[in-house]
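Just one protein chain is left out here, and the rest sit where they should.
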Amino acid sequence: MASFLAQRLFAALLTILVTTVAVSMLIHLVPGDPVQIMYAQSQGTTPEQLEEVRARLGLDQPLMVQYIQYMGRVLQGDLGRTIRGDQPVLELLLARLPNTLILATSALVIACAIGLVCGFVAAYRRGTWLDTLLMTSAILGVSMPHFWLGLILLFYFAVHLQWLPVAGSGAANLVLPAVTLGVTNAAIIARLTRSSMIDVFDQEFIRTAYAKGLPRALVLYRHALRAGLVPIVTMIGLQFTYMMGGAIVVENVFGWNGVGRMAIQAIFQRDYPLIQGFILMFAVVVVLVSVLMDLLYAWLDPRIRNR
Amino acid sequence: MSATKSIEAPNDEPATRPAPVLEVRDLCTEFRTKAGVGRAVDGVSFTLHEGEILAIVGESGSGKSVTSLSIMGLIPDPPGRIAGGSVTYGGRDLTRLDEKALQKLRGNEIAMIFQEPMTSLNPVLSIGRQMTEGIRQHTGMSEAEARKHAVEMMRRVSIPAPEKRLGEYPHQFSGGMLQRIMIAIAMSCSPRVLIADEPTTALDVTIQAQILELMRDLRATTGASIMLITHDMGVVAEMADRVVVMYAGRKVEEGRVEDIFARPRHPYTRGLLAALPVLGTAGEVGGTQLNEIPGVVPALTDLPNGCRFSDRCALSTDKCLAEDPPFADRVGAHSAACWHSDRLAPTMEATS
Amino acid sequence: MQNRLEKAIALAGAAHTPAAGVAPSGWAVLLRRMGRFWRSAMSNRGARVGMVLVTVLVLVAFFAPWIAPYPPDEMGAGMSLLTPEMAYPFGTDEFGRDIFSRVIWGARLTIQVGVIAVGISLTVGTLTGLVAGYAGGWTERILMRLVDVVFSFTETLIALAAVAVLGPSLSNAMIAVGIAAIPFYARVAYSVTLVERNRAYFDAAYVQGAGHLRLIFLHLLPNIIPPLIVVATLGVSSAVLAAAGLSFLGLGAQPPSPEWGAMLSAGRDYFNQAPWIMIYPGVAIMITVLAFNLLGDGIREALDPRQTV
């Protein structure tokens, strides 16, 4: 297990390292002069002032030096300041990150609740009308754009029926974005759960369990679900990453105050320090989640746990 | 009983016939597939007697495993279902029992072990859990009692340090050890019938012999009847009292092991025997199979007219292609389903 | 964007694809195999439905000028915000443009998105995977590590980063979406290449002294195509979704482009008065994505019968 985790941690660190390189070089990929774009809101900025800014950001240094300087700052927790409003990037991100995590986690809970049950039932009742119904719904769900479903829910429940408050960021406001994000992902989880459970149901140890005379519920719960859960947990780990990605879109539909909404604004405003910070933070979150999932995976699967 | 004696009196009833434990009559099991409905088992009948080892023999696809699963009520439905016939055990027809009643029988009175010990045990549950759950299910023992019983069973199948190994997981055991554990699980409730589906196929030759010996011992000490499913005539020779040969879902030959080996009455049986390198020393020579039967078992949805074996049979005639030979039941003794049984020469001449 | 896992499954299935016997090399064999896959895929009901929908979509896109009653940006084709009626089956928007015509013309953009985005990821991804799998050694390690790193992000993030750099426009969105999906194709191509490289035909060709290019393009490439078709078909659906999402956010197609995501985004201001402006483009996106999902699923099952019920 130690070697398994060491390997995963190495991969995680490598991912973050590559991300920092990519992020620090991002600004050089921008067509046109990024400094000019960044300082466009200042009145009458002179070329000398722009040079000064360039020097301040270290953009006149060789790339390698720039990267080392950037890493030095990042390691000290300094992700720079925003162009719009001159705010510390890290603080802005951390203030909103909990909102995004809350949204993604709630959506994941909804997605798992629906997806696992539907997928399990479909697998168990494989080939029946119920399976067909569930899987048809699932493929429709997979095909539905988040933003469209979100808007329809928003207009119907919040604007038209006024069942849910619209102003604010409280728990009641979480319902629609979490459902939107959860439902479409539930479809994916259902499909994965189904195929994973079908694999498990076809396993010989399930037959063994039945042959022992165990009641069906016990076989399904103890034998099938426990065994099927291992691959499903890995998928759910990945799913959380997609939730984070999906949250970017859904936050914008519902005006949920998370990092995703901020990132889109930053892209519009060409606020490069904020975009860089966002990508880096996102990478760190994704990597942390995947390490956590590896731990969970190792804990669930004795073949890895006891290695 | 000696082999020569049975050859001399093939039609004789054995003097002391043990009581039947399990009777299979006209069993039909179907599977619905995209290509149509296939009868994996088509009107098979046989009887398992008290304390006997009955071998069901055939290549893969012959329907022998489906037969065993049908007896256990473990045919996955859909796509499978038992379309007809009966399985009588203890005066009850198992094919008509509800799930609850079947659960009481399975693992308790009729137990089963499978071909692949590696995949037949749940990789994410400890051996202890997998052993005790069946015991607790059928005996109502507490967890502690069940564990004690499990340790005892493990000892009986010669697993060293059983207390320690209870907490381990299947991937920490070798294949032979796992099959011992499978047997321990199967025997833990002292069943009257043990169905062993290719129990040694996946194992090394030396381990095979040990497992077979273990099964013989258990039969001797518990008096359980064993239904041994295999494709390996060597195993049959070593273990079985009586043999049922299946082909493409049908029983094609039945008889005492000595009779079958001495004078097969079906060309398919003959082919299976011929595939043995040296009679009676199965497994000693690994990969040098001789005289294999050409071709494969036909698809169940695409059976030939007439005799199902006709397309692979050296003796096949126009009659074979046109008419399905009936199973010529010679009252529980050596019988076969072949138009040309009499044209088959005894094998003993060639081998003894 | 969300079909990644699905693709991962396709990938898993793809690894055992050509298992039947020794896979021979060459393009002729591929054609024969394709015929078989095709018949097998078309025996799947979902795939047939998908195929019909895709065909309709392509026809609609091709014949848009003949099908659409009005040019997509003709203002005052009708009164503004008309409810759906015979002359304007999907109603009109705030400028009196015919929504039906716009949705029809939008199909062209959608096909473009599919072809270009998938084209980018398919070409780059396949080459990366092929080269990594073929070359081995450091090339393999570095390339696949990089692919893994990119793979660990969501496509959304990569597409956003790409748009942040390139600036918002539909063509940039297509490029961004294409770039974001490269790792999938690379992984599939890589894993299949590894399998194929160990087959007898490959050794035979190698022993006969075939050059690198010949080995890659004549022997490996045709053999890794079938699983890539699955990924590419499912990839069209995620590319269409992703590009529509970017347009919806304002990072893709710009007005007055009848791109569906952009139409939907503009239509939400009128949801109270004219919900149809938003509903029809959404339905169009969904049907398109559904079509490619069904088709991709069907082909996958044909390639990997293990998953067939």
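Should a chain be cited, it is by its letter among A, B and C, assigned in written order, with residues numbered from 1 in that chain.
As a working rule, a residue touches a chain if its C-beta (ideal position, glycine included) is under 8 Å from a C-beta of that chain, and two chains touch if they have at least 3 such contacts.
Here, contacts and distances are computed from a predicted model.
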Hidden chain of the complex, named as in its UniProt record, picked from "NADH-quinone oxidoreductase subunit H", "Phosphodiesterase I", "Peptide/nickel transport system substrate-binding protein" or "Heme exporter protein A": "Peptide/nickel transport system substrate-binding protein"
Partners of the unshown chain among those that are drawn: A, C
Touch with the omitted chain, as defined above, among C:Y70, C:F248, C:F271 or C:F292: C:F271
Contact set of chain A toward the excluded chain (per top definition): 32-33, 36-44, 77, 82-88, 90-92, 94-99, 102, 154-155, 158-159, 162, 165-173, 252-255, 257, 261-262, 265, 268-270
For chain C, residues in touch with the removed chain: 73, 75, 80, 94-95, 168-169, 250, 254-256, 266, 268-273
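Everything below uses one rule, namely that only the chains that are shown with their structure count from here on.
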Centroid spacing, where centroids are CA-atom means, of chain A and chain B in whole angstrom: 53
Distance between the centres, which are taken as Cα means, of chain C and chain A, whole angstrom: 22
Chain A, residues touching no fewer than two other chains: 126-127
Sites on chain B at which at least two other chains make contact: none
In the complex with chain C, residue positions of chain A that touch it: 11, 14-15, 18-19, 22, 26, 29-31, 126-127, 139-140, 142-148, 151-152, 155, 159, 184-185, 188, 191-192, 195, 198, 235, 238-239, 241-242, 244-246, 248-249, 252, 263-264, 266-268, 270, 275, 279, 282-283, 286-287, 290
Chain B residues touching chain A - in the complex, by the definition given at the top: 69, 72, 74, 78-79, 99, 102-108, 111-112, 114, 116, 119-126, 133-134, 137-138, 168-169, 171-172, 182, 185
Residue ranges of chain A touching chain B (in the complex, touch as defined): 126-128, 203-205, 207-216, 218, 222-223, 226-227, 230, 300-303, 306
